[in-house]
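Here the structure comes first, spelled out in structure tokens, and everything after it is commentary.
The other protein chains are all here in position, but one chain of the complex has been omitted.
Chain IDs A, B and C follow the sequence of writing; residue 1 opens each chain.
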Amino acid sequence: MTEVAGARELSKEALLDAYRTMRTIREFEERLHTEFATGEIPGFVHLYAGEEAIAAGVMAHLDENDYVASTHRGHGHSIAKGCDVKGMMFEIYGKDEGICRGKGGSMHIADLDKGMLGANGIVGGGPPLVCGVGLSTKVRGTKQVGVSFTGDGGANQGTFLESLNLAAVWELPVIFVVENNGYAESTSRDYGVAVDSYVDRAQGFGIPGVTVDGTDFFAVHEAAGAVIDRARNGGGPSLLECEMVRFFGHFEGDAQTYRAPGEVDDLRATRDCIVRFRTQVVDAEVVTDDELDAIDEEARALIETAVDEATAAPVPELDELLTDVYVSY
Amino acid sequence: MTEVAGARELSKEALLDAYRTMRTIREFEERLHTEFATGEIPGFVHLYAGEEAIAAGVMAHLDENDYVASTHRGHGHSIAKGCDVKGMMFEIYGKDEGICRGKGGSMHIADLDKGMLGANGIVGGGPPLVCGVGLSTKVRGTKQVGVSFTGDGGANQGTFLESLNLAAVWELPVIFVVENNGYAESTSRDYGVAVDSYVDRAQGFGIPGVTVDGTDFFAVHEAAGAVIDRARNGGGPSLLECEMVRFFGHFEGDAQTYRAPGEVDDLRATRDCIVRFRTQVVDAEVVTDDELDAIDEEARALIETAVDEATAAPVPELDELLTDVYVSY
Amino acid sequence: MARTITMRQAINEALDQEMTRDPSVICMGEDIVGGAGSPGEDDAWGGVLGVTKGLYAKHGDRLLDTPLSESAYIGAAIGAATCGLRPVAELMFIDFMGVCFDQIYNQAAKFRYMFGGKAVTPVTIRAMVGAGLRAAAQHSQMLTPVFTHIPGLKVVCPSTPYDTKGLLIGSIRDDDPVIFCEHKAMYDMEGEVPETSYSIPLGEANVVREGGDCTIVAYGLMVHKATEAAETLASEGVECEVVDLRSLSPLDLDTVIESVEGTGHLVCVDEANPRCSIAADVSAQVAQHAFGSLRAPIAMVTAPHTPVPFAPGLEDAYIPDAARVAKAVRSTVATGA
Partner (left out) sequence: MARTITMRQAINEALDQEMTRDPSVICMGEDIVGGAGSPGEDDAWGGVLGVTKGLYAKHGDRLLDTPLSESAYIGAAIGAATCGLRPVAELMFIDFMGVCFDQIYNQAAKFRYMFGGKAVTPVTIRAMVGAGLRAAAQHSQMLTPVFTHIPGLKVVCPSTPYDTKGLLIGSIRDDDPVIFCEHKAMYDMEGEVPETSYSIPLGEANVVREGGDCTIVAYGLMVHKATEAAETLASEGVECEVVDLRSLSPLDLDTVIESVEGTGHLVCVDEANPRCSIAADVSAQVAQHAFGSLRAPIAMVTAPHTPVPFAPGLEDAYIPDAARVAKAVRSTVATGA
């Protein structure tokens, strides 16, 4: 019932946008999973499937002037923040027209024009950077906010913990989203952390927080809206913990024997944020199945084209090796 | 009254030992302050005067098999942990017979045979090391504990915060003492931290804690006894926050204009842990003024000799420059 | 008896044998066991590329998974080393050193000196180095020069399974802190390795190929590029002597100089970035101590002064290859003939 209520509070356009974002991410990730198996995709690839509601629910409150610092598992954040999907696919294939000219790959997708400060190969790399975003908006008196995403494992990194303190002390317009999917690589969240909640931890630094079910788009959307609003209006930083599920391995190629047998099938059957969203909005009678099917098809076609074009696209010229080290030398 | 009660619980020998420790530290530091002004003492010197009750109160529960990691303000911890006082003085003067052969100086006084893992020039350097102490005792099934000292400023360093988590997760026999003297260099503790208590912060990591008045030896002694006992008997880590006062500048040469006018005089008049201890034990009628005066004299004589000998002592031979880099090369 | 095993197996065997031999040896790192606290298998990963797989079954709690906090657990390994253990800590990718470098260079490396010789810190820090896995700028660095610069640290980077086993055992037994660099593109490389335990002392280079025309100094993966180049050159009538440094600190300069005295020509190969690199270091020391033996300019073949690019073609161009080494040799040999 509440879920239906949540669905009724958003405009139809907003609902369709959110669905499009989540569906595009899911399609992107499922397809990468398949393509990776063929051996066509180089490097380490960490998929966001199952976690889409967080990226969509948070980013719905941001515009291009707001900045986001992502993680190694960055495709979802990038798509939701408005990065060009084809450009991302080209990047992951290491092609010249990639969003980073093929120089970054999956772990370093960034587009500063869109406010995407980058996926990050270093766990805990992002939180200090986002404090800088908050500082820059304070110094200039603008209304931008910065959002950093950190996993349940990354929330044990000193850089993250120091950033909580700095943001609290300087009252920065910054939101720390903790994406708690229960695992850091193969290690259980409960092995790496001795307390139940990251919110308690944040409170020990003077940062208020809230925990939501990250498979419920509306819960994420509402909580994110509140903390982003507060930050934007001078109310300081917050922590938003999202409990969520990871549908694939830590990275592609992970046999996942550390998970319970049947765990992923169960999660897919019972905790799929996209299925849940669909049920919510259709039950609320604000969107029809047909409308959502059309978006499914749109997403499918987009990713299909993206993969086709990416595989066919030219690789960077070799002299690109030596460019972009300095602005001026 | 309670103060008197506290004094009555300890043996006379323990009380005299505690007084001797505190008095020796005070004498050491006051004398260094004077000597530094003459220009005879090289380098950066951070004095512990005013904070003696913490070193004495904590170390009373440790023996040579327990390990301590100290800070840049390490003289007090070293003396209380049993380092040779003359050797320390020689070291601070950069002499060959110094406890570190003159190679370390004030900021690196260490004696592993006494369980002193070193003063540390890096704020936050010690807490991870002490986790290693705890790990080593767990792996070997011994009963040793590790104690790290960190200032109110240092408690914002990522290394300290990560160590809280590691100790909690591994349930290490480790105690984190936060020496809260209100300042990190010239910066107020309240500028650097957005919460009232470091105990709350530790709880966010799953570590229990307690705050005591660090100018009350008996309060420190009792609280430290409890947490060290718990750690020694498999009960895991704790944090002990001591509120305390610094009688000198951050380092020698500091004009301290960031302090309120008269602040230090007030503190010396009202919050001197040694004066308080003396009153407590004499009021409790367990120790006489004469007995304490004798210790004062003893401490004075010891430091006097230490300074005399240190100034006269030979400096290291120049070929010492190249020794001790590796055990084997 | 020697059998053919991979470098991955050689590391695993070295750890296994040292843990069996010495109860003070423990291993720790993120996911080095894998599955800690998780509902599935306990010994699930054995490290991110499976190097420590199976050790948990044999040694149990002396292998510890850690929370994601490199400063805390690398520091804990160092602290434990100062009070009697002999920990082997895995940093996973050497690229992560930036979040815990203080514990390594200001603590472990300096204790002995700062404390007037009284501390020993027998810790070994294992980490993957090098490019070639399309792992991009933050997972492909060498960074060997950064550690080599620091007095008090020993730095090892083996090129064969045989050396890997012996040098890892040597590192664990060494009483100084050692940075043990494993090239991730070489884990599947095979070679003959004795089953029994043996230790190779740190600080001894290995002449892996003899030749009188030009000395090529290399380490890690680059030894193989150097050897490949040497084979090509042999067919052109140019005989190269390939010196595998094995240990970057301490450095066996004597072996390098002896070789240069014989050949009069020197090419230094390094997968690290060029500035202040191992290649530069060896070149400079030879230019100072064996200048008279040099008959031509010293050549350095290194990665360019850029981060490691992701795109496979660019990454391949980034890594020094046999062709570039051969070209450098040809040019120096031609000059000084």
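The rule we apply is simple: a contact is a pair of C-beta atoms (placed from the backbone, for glycine too) under 8 Å apart; a residue touches a chain by one contact, two chains touch by 3 or more.
Source: prediction; values computed, not measured.
The chain that is not displayed touches the following shown chains in the complete assembly: A, B, C. Touch with the chain omitted from the figure is made, among A:I122, A:A223, A:C273 or A:A310, by A:I122. Although one chain is not drawn, the whole complex shows that of B:K95, B:K114, B:K138 or B:H221 it is B:K95 that touches it. Set against the missing chain, the residues A:L16, A:V133 or A:L267 yield one that touches it, A:V133. The missing chain, though absent from the display, is touched by one residue of C:T66, C:Q138 or C:T215; that residue is C:Q138. Shown as candidates are A:I41, A:A56 or A:V169; the residue that touches the absent chain is A:V169.
Considering the complete assembly, subunit A touches the hidden chain via residues 67, 69, 98-104, 108, 110-113, 117-118, 120-122, 125, 127-136, 139-140, 144, 146, 158-159, 162-163, 165-166, 169-170, 323-329.
Residues of subunit B that touch the chain left out of the display are 42-44, 91, 94-96, 98, 100, 102-105, 107-108, 120-124, 153-154, 156-159, 183-193, 256-261, 263, 315-316, 318, 320-322, 325.
Even with one chain removed from view, subunit C keeps its contact list with that chain: residues 71, 95-106, 109-110, 113-114, 136-138, 145-146, 148-152, 249, 251, 268, 272-273, 275-281, 283-289, 291-292, 294, 296-300, 304-307, 309-310.
Definition applied: only the chains that are shown with their structure count from here on.
Of all chains displayed, C has the C-alpha centre closest to the centre of the whole protein C-alpha set. Spacing of subunit B relative to subunit C, judged by their CA centroids, is 40 angstrom. Centroid to centroid, with C-alpha atoms defining each point, subunit A and subunit C lie 36 Å apart. Among the residues of subunit C, those touching two or more other chains are numbered 67, 69, 71-72.
Counting only residues that touch two or more partner chains, subunit A has 156-159, 191-193.
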